[in-house]
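Before anything else, here's the structure in question.
Excluded from the complex is one protein chain; the other protein chains are retained at their positions.
Presenting chain A:
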Amino acid sequence: MERIDNLFHSYANRSLGMIDPEGIETLCSDMEVDHTDVRILMLAWKMKAEKQGYFTLEEWRRGMKALRADTVSKLRKALPELEKEVKRPSKFEDFYSYSFCYCLTEEKQKSIDIESICQLLDLVLGSHFRAQVDYFIEYLKIQSDYKVINMDQWMGFFRFCNEISFPDFSNYNPDLAWPLILDNFVEWMQLKQT
């Protein structure tokens, strides 16, 4: 317990009482993980961290306890296990939706701009649904109907990847409640393929 707290304080910003982005970066280099690596996001998820780029003491404690780590090396060793856990279907959806919320930095913010979404998609979903993610990112960049993506569309895309057969979209029905952006995406893909 004490060791966890001490570890926390070694990275935390004195005046804030929290680990700030700088502290996280230090932590990452100590763990020999890039700070843009998806595993850091997974760590934040495990901690149930609320604010992007910051860890509070409580969140830290939560995460470290769950991972059974109290030193940096133990933490690093726990990462593969964490990855496996996240990839499990039961947990992955939760992680996916968490990653969206984590990126909402402003107080009343409900959507994320296209550029950031593309990066986030690639990070979070890329390894699972490479083809869908790549094509969707391409579409997002050229379309002009939407400048931001909201949570509903974000989750919609996840369901889309899971349920709809790719790349023929044979079981896609635009009369159902799929978000409009996905209807447009499918149309665009079908045009491309003819």
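Points to keep in mind about this one:
The rule is simple: a residue touches a chain if its C-beta (ideal position, glycine included) is under 8 Å from a C-beta of that chain, and two chains touch if they have at least 3 such contacts; residues count from 1.
Everything that follows uses one rule, which is that contacts and distances are computed from a predicted model.
Looking at the choices "Serine/threonine-protein phosphatase", "Ciliary neurotrophic factor receptor subunit alpha", "SURP motif domain-containing protein" or "Cullin family profile domain-containing protein", the name in the UniProt record of the chain not drawn here is "Cullin family profile domain-containing protein".
The hidden chain makes contact, of the residues A:Thr26, A:Gln52 or A:Asn150, with A:Asn150. From the options A:Met1, A:Ile142 or A:Leu176, the residue with contact to the chain not on display is A:Leu176.
Of the listed residues A:Thr26, A:Gln52, A:Ser111 or A:Gln143, the one in contact with the hidden chain in the full complex is A:Ser111. Contact between chain A and the absent chain runs through residues 110-111, 150, 152-153, 156, 159, 175-177, 179-180, 183.
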